[in-house]
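For this view, one protein chain was removed and the others were kept in their places.
We just call them A, B and C in the order they show up, numbering each chain from 1.
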Amino acid sequence: MKKWRHRCFVHLDPSAWSLGGLSPINRFLTTAIVFSVVIAILDSEPLINQRWGVGMAVVEKFLGVVFIVEYLVRAWVCVESHAYQDGWRGRLRYLRSPTALIDLLALSPMLLTFIGNEAYIFRLFRMLRILRLARLGRFSSSLQLLTEAVSSRRYELGMSVMLTGFLLLVSSTVLYVVEGGTQPEAFGSIPRTMWWAIVTLTTVGYGDAYPITVIGRICAGMTAVAGIGVIAMPTGILASAFSDTLQRHRHEHVHEEHH
Amino acid sequence: MKKWRHRCFVHLDPSAWSLGGLSPINRFLTTAIVFSVVIAILDSEPLINQRWGVGMAVVEKFLGVVFIVEYLVRAWVCVESHAYQDGWRGRLRYLRSPTALIDLLALSPMLLTFIGNEAYIFRLFRMLRILRLARLGRFSSSLQLLTEAVSSRRYELGMSVMLTGFLLLVSSTVLYVVEGGTQPEAFGSIPRTMWWAIVTLTTVGYGDAYPITVIGRICAGMTAVAGIGVIAMPTGILASAFSDTLQRHRHEHVHEEHH
Amino acid sequence: MKKWRHRCFVHLDPSAWSLGGLSPINRFLTTAIVFSVVIAILDSEPLINQRWGVGMAVVEKFLGVVFIVEYLVRAWVCVESHAYQDGWRGRLRYLRSPTALIDLLALSPMLLTFIGNEAYIFRLFRMLRILRLARLGRFSSSLQLLTEAVSSRRYELGMSVMLTGFLLLVSSTVLYVVEGGTQPEAFGSIPRTMWWAIVTLTTVGYGDAYPITVIGRICAGMTAVAGIGVIAMPTGILASAFSDTLQRHRHEHVHEEHH
Partner (left out) sequence: MKKWRHRCFVHLDPSAWSLGGLSPINRFLTTAIVFSVVIAILDSEPLINQRWGVGMAVVEKFLGVVFIVEYLVRAWVCVESHAYQDGWRGRLRYLRSPTALIDLLALSPMLLTFIGNEAYIFRLFRMLRILRLARLGRFSSSLQLLTEAVSSRRYELGMSVMLTGFLLLVSSTVLYVVEGGTQPEAFGSIPRTMWWAIVTLTTVGYGDAYPITVIGRICAGMTAVAGIGVIAMPTGILASAFSDTLQRHRHEHVHEEHH
């Protein structure tokens, strides 16, 4: 029994798998997750749902059973890991870990389907489970690099978000004052004008709302130019953060080699 | 009396508060400011104003009284600060400081309301007062870093703004010449074409004005490509500025630790 | 015979040409390639095709014969190169090299034309042949720098593409849920909403699909702000990569000079 549990653990946990890459079972599960997400996406399209809806529902049910079995097996074998090896208490801790909770969340639509509810949107939560594989190899270290770089400048980035918010409020107020009378539908109040302001500051520019008066266009032009700063500031912060984090990583690497 | 004044000062000035974070009074005032800004924004929307206008006016009046009281108390206790400790002269200097003037500006709509005028837009000035908190902790140093980085490259940034302005003029003139005859409404004069040019150079692209002739589209395409430079140049300058400023900060830090 | 083969080789291979720049024959061939690509582009326009179609077809046929002759001559002289000098076996290896396959691909529409098929789109493949010149001088080292910088961060860039994909899925799902009922045409399913999401996240913003409900606009606003991150992250990664790669190149250069 224990031997089987250990074998299951080795096949399910990417870091316990000694051969390179993913174990066959994890490769199958990853494919199944991607497959079920694609089905959830396509299933929302009426044209596709009408033709292949029945078949997709069957596949969906089958994959649901697979994921439930996987969840139970994982709960059974988790005690093989160093972090959760103290029997039932370890198992309980595992079940409350973010990984297991995401798995449960991803299963919930399945469980809800059995009791009739069609919360099929939640099926997309399964996508989150792919993050489980992020622990693997080079991708893991690059994700860590990105996270480290972003979090090392979280105050600067937060400050640039605050400046953007401030700019958003100022430009909405100004445009509301100068354009509100002419176009009450799009600029008739500050909250309405905010939609225009965010579309302009992020340089998306749908074109459903734009000023038509001369003074409104001058103010909108200045907002659009300020929008360059809204993009340039976080980009600049991130660029210097990546450059910095990478240099630090390399230094540490060199120091380790020296010792 | 002096003891009370000191206690008030400690509770009102973020840097005098020895316990971590904000004092309860400052936390209340910050919430009140945010709350009054949100009310000012929502109040501008007719649909909301019709239903909750009366209630919001009451809250607005109450908050106005709170801010007036705060202003007076701050004017009373400011002499506890090192910068303004020379009695009435210090107090006068405090009242002319940017912080106090912003406070007064933020109060002005309130005072105007009492005499009948509805300059409710000025209520948004209260938002500026939130900047008072920017002095606090990590946010303060990150704001300083941003300001330092931007101001260390102010000439380069100014030059890139001038190049953008130059590009704006050139592309407006060219498009006016090649497209003005076909679309007099949008391209019939250089000032009109400038609206198109700024919307294109900032890559906003509302779609209310765009060339339709072949030669106009070729020129517009080149303008759009130049628009990449308009975004890339300040971004590049800021990226190198942040990288540089941070490195200098770290060096200074290391030097201080060595001594 | 051998002397002629060697002379042809020297004129055809950019790296064998000892005088600066390109040999006269390569200069002619480059012009011919650019010319034939321009003709292929213009030929697709009915207005131009009607007027100059016959003339362009003649030029096209002539250039096709030139390129076929060039292909045969290259196959004949390739054995002069160090890489393919072992007679017919070397020649076969040359014919299977990417360069020769691209040449063949670029010839294919010509060959197809002779047997009646009008796969004129493939004529654009000739453009790929211009890359042959990329081996030359300063352009070669700058292309190498770009490639090296991008490939040194391929995992980080891949991760940021994955984050973008994740954001795309999340925003499509959210907008589908909140806006699908109001605008079934544009937001009636997740795949349909994805078109809106990608247009917004890349800040293109055509304006053919945008939310009109309040809650939809709030979610779309957050998506547009996240779109800044989608642009800022790869830009930051690339900026630090270029900075890094260049510094490494310079270091190597200095080391070489020291030895």
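Assume a contact is a pair of C-beta atoms (placed from the backbone, for glycine too) under 8 Å apart; a residue touches a chain by one contact, two chains touch by 3 or more.
Fair warning: this is a prediction, and the values are worked out from it, not measured in the lab.
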In the full complex, which of B:14, B:64 or B:205 touches the chain missing from this view? B:205
Among B:49, B:81, B:144 or B:173, exactly one should touch the missing chain; which is it? B:173
Interface with the undisplayed chain - residues on chain C: 37, 40-42, 44-46, 48, 121, 124, 127, 138-139, 141-143, 145-146, 149, 164, 194-195, 198-199, 202-208, 230-231, 234-243, 246-247
Considering the entire assembly, which residues of chain A contact the chain that has been omitted? 203-207, 235-236, 239
Give me the chain B residues in contact with the hidden chain, please. 155-156, 158-160, 166, 169-170, 173, 176-177, 188-192, 200, 203-207, 210, 217, 221, 224-225, 227-229, 231-233, 235-237, 239-240, 243-244
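Just so it is clear, only the chains that are shown with their structure count from here on.
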Of the chains shown, whose Cα centre falls closest to the middle of all protein Cα atoms? A
Find the pair in B-C or A-B that has over half of its contact pairs, by residue number, in common with A-C. A-B
Dist(centroid_CA(chain B), centroid_CA(chain C)) in Å evaluates to 43
Find the geometric centre of each of chain A and chain B from their Cα atoms only, then give the gap between the two centres in Å, rounded to an integer. 31
Considering chain C alone, which of its residues make contact with at least two other chains? 203-207, 235-236, 239
